[in-house]
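Excluded from the complex is one protein chain; the other protein chains are retained at their positions.
Here the chain labels run A and B in written order, and each chain numbers its own residues starting at 1.
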Amino acid sequence: MDTTTTDHAADIDRHVRVYITVFASLMVLTIVTVGVSRFHFPVPVAVTLALLVATVKGTLVACYFMHLISEKKLIIAIMALTVVFFLVLVALPILTVSDGLGIHG
Amino acid sequence: MSDQAVVVPAHGAHEVHHHEDELGFWRKYVFSVDHKVIGIQYGVTGLLFLFFGFSLMMLMRWQLAYPGSALPTLGKLIGEARMPGGTIVPEFYNELGAMHGTIMVFLGVVPLAVGGFGNFVLPLQIGAPDMAFPKLNMASYWFFFLGGVTMLASFTAPGGAAQSGWTSYTPLSVIAGQGQTWWLVGMIFLITSSLLGAVNFITTTIQLRAKGLTFMRFPFFVWAQFVTAFLLLLAFPPLEAAGVMQLMDRIAGTSFFLPSGLVVSGQVIHNAGGGNPLLWQHLFWFLAHPEVYVLILPAMGIVAEVIANNTRKPLWGYRTMVYSVIFLGFMSFIVWAHHMFMTGMGTAMAAFFQTTTMIISIPSVAILTSLIISLWGGSIRFNTPMLFALAFLPMFGIGGLTGLPLGLNVADIPLHDTYYVIAHFHYVVAPGTIFALFAGIYYWFPKATGRKMNEMLGLIHFAGSFVCMNVIFMPMFLVGLAGVSRRLFDGGATYAFSQPVLHLNVVSSWGAWILALFQLPFIFNFFWSIWKGEQTDDNPWQATTLEWAAPSPPPHGNFLVVPEVHRGPYEYSVTGAARDFVPQSEA
Partner (left out) sequence: MDIPYAVEARRDTGLTNGKIGIWLFLASEVMLFGALFASYILIRTGSPSWPRGDTILSVPMATFNTLVLISSSVTMVMAWASLMRHRFETFRMYMGATILLGLVFLVVKYFEYSEHIHAGEVPSHSNFLAIYYTLTGLHMLHVAGGMAVNAYFWGPGAKLWKTNPEWFTNRVEHSGLFWHFVDLVWIFLFPTLYLL
């Protein structure tokens, strides 16, 4: 949101209300993720839950603090492409060393 | 004052004020924020590194042709540590190999292709006054310069410069001498330079294009640089992270890449262990595969411009080429492990990478085919840039086709890490990219200087280089197919299976040394033409793209009248037009 877009006081007020709501949600989710970790679930479950909460929190920060939700399509497209490559980078190496992936089948 | 190209200011085009502040020598020529000066800085520095990197190879080729024999004179100059009695020791051979690769790729080709041509031509070709972030642009160059100085200085490290290949595979690189640490630091500077540059190129292309210049009216060169910038932006950071981790392994005693139970020369390495050498390979190749497209895309861009101009026809299949280059850029991120087929991955992932690798050859072929078909029915002008551009086509064809067996995981088994691989990639980069870069130099020299380079010297440069390149690299396919591995200190001389092909090492070496001689006319031509070259007007090639609407050389701010674009980039031989070309900015 650059200053050339409408920035009437009412708009900003609305945004500020959103910021406070997101702030509260982030605090709650932080407590949740720490709380959940106390249960010491088996690693795959713990990882899934932790990543789920982190993704929600991250999305809130990106969409509302970073205004991605109202950003121009070009920016969203660039970040979406980046996320795809991020996932490729994070997922593919482990698949190549997951012993026996495909060897037995 | 040179004649201005025909620029009819269109309705609505406006004047740009040029306040030529009295900048001192340093601000004008050294710490300049003008993209043209920065482009020339990159270009000249890049060329110097190319020649230096080539010199390293010429030394290696002595050892390969005549293993164990003393090199007269030069041997003594290099000193007893590296060349006792004038013979190359294995460590020095490895130093030469690692630094040849590093310098050619990161200090030579990319700075020239992207930093040089990209910086100089791109803003002009989109009708912009400069890059979006001129100060950042200057910073990019100086980070590159710092990286280059670090790499050169690394030769003075105790034990010599990096010796673990340009690929710096762990754990060898972790236990290597101090030069490797310099290499890592140098890479961090170079990567930073590229990242800053990429941000600049992308922003500039999107935001500073002239009025009327839609994406589908871009010259193909602009598309090529645009996609290349995305590759640099998103693929380099993982190597930066990996470089930091390797530095930590070397300096802070971590074991990111050191497996447990490592024994070196009979000594057990006392480290925490648990590291994974393959982690380095993944992070390295995640960058290094897109990097090879960084090497080729600007070259394809240059060839496209030169071909369209010298056939007096529009490019055939422009849309196909654009979609292909975008698709190619995307695919380049998901093929990297074809460099790792021999690391023990399971068949499912091997099949995945093999498939994506085969798929990525399609857009490559589409682009090459479009360029070839573009020649059909053209009024071909065989000037020096065109000769190099034409030669690029079959040379890249050979390079590309020979890559196919390497991309098939089973065929890769006998070919991996042999001279076949070296021949493959050199065909793409040497008579491929470097020829395109030569084409670009001859083509845009008049824009930068207002003078043309000499055609006779250009012809000699071309003919000699073309023959020598093939003499060097064609035999290497045979050497590789015979089973000779790369990076062997003696070129395979100790192995029985190498004996039938060993003589080819001599052939390649002589090819290399004679290739060096044929660069002399080019070097002479380059400098001589700056002062004595035939003076030209702003558009000596009668080209359509926007850079030719600016004066030669363009002033600070580039255009006397800001161009407005009304047509596509290749309106050559348009029916009913007064001349055989219509400039992109003409109303």
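Basically, a contact is a pair of C-beta atoms (placed from the backbone, for glycine too) under 8 Å apart; a residue touches a chain by one contact, two chains touch by 3 or more.
What you see is a predicted model, and the numbers here were worked out from it, not measured in a lab.
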Missing chain: touched chains present in the view: A, B
Which candidate, B:272, B:373, B:410 or B:587, sits in contact with the chain we can't see? B:272
Residue, one of B:133, B:155 or B:510, that touches the chain absent here: B:133
In terms of residues, what is the contact footprint of the unshown chain on chain B? 16-19, 129-130, 132-134, 195, 198-200, 202-203, 206-208, 233-238, 240-242, 244-245, 248, 252-256, 271-272, 274-276, 278-279, 282-283, 286, 556-557
State which residues belonging to chain A touch the missing partner chain. 1-4, 7, 9, 12, 15-16, 19-20, 22-23, 26-27, 30, 33-34, 37, 40, 43, 46-47, 50-51, 53-54, 57-58, 61-62, 65-66, 72, 74-75, 78-79, 82-83, 85-86, 89-90, 93-94, 97-98
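Everything below uses one rule, namely that only the chains that are shown with their structure count from here on.
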In the complex of these two chains, what residues of chain B are touching chain A? 206, 234, 238, 276, 278-279, 282, 286, 330, 333-334, 337, 340, 343, 345-351
Which stretch or stretches of chain A touch chain B in the complex? 74, 81-82, 85, 88-89, 92-93, 95-103, 105
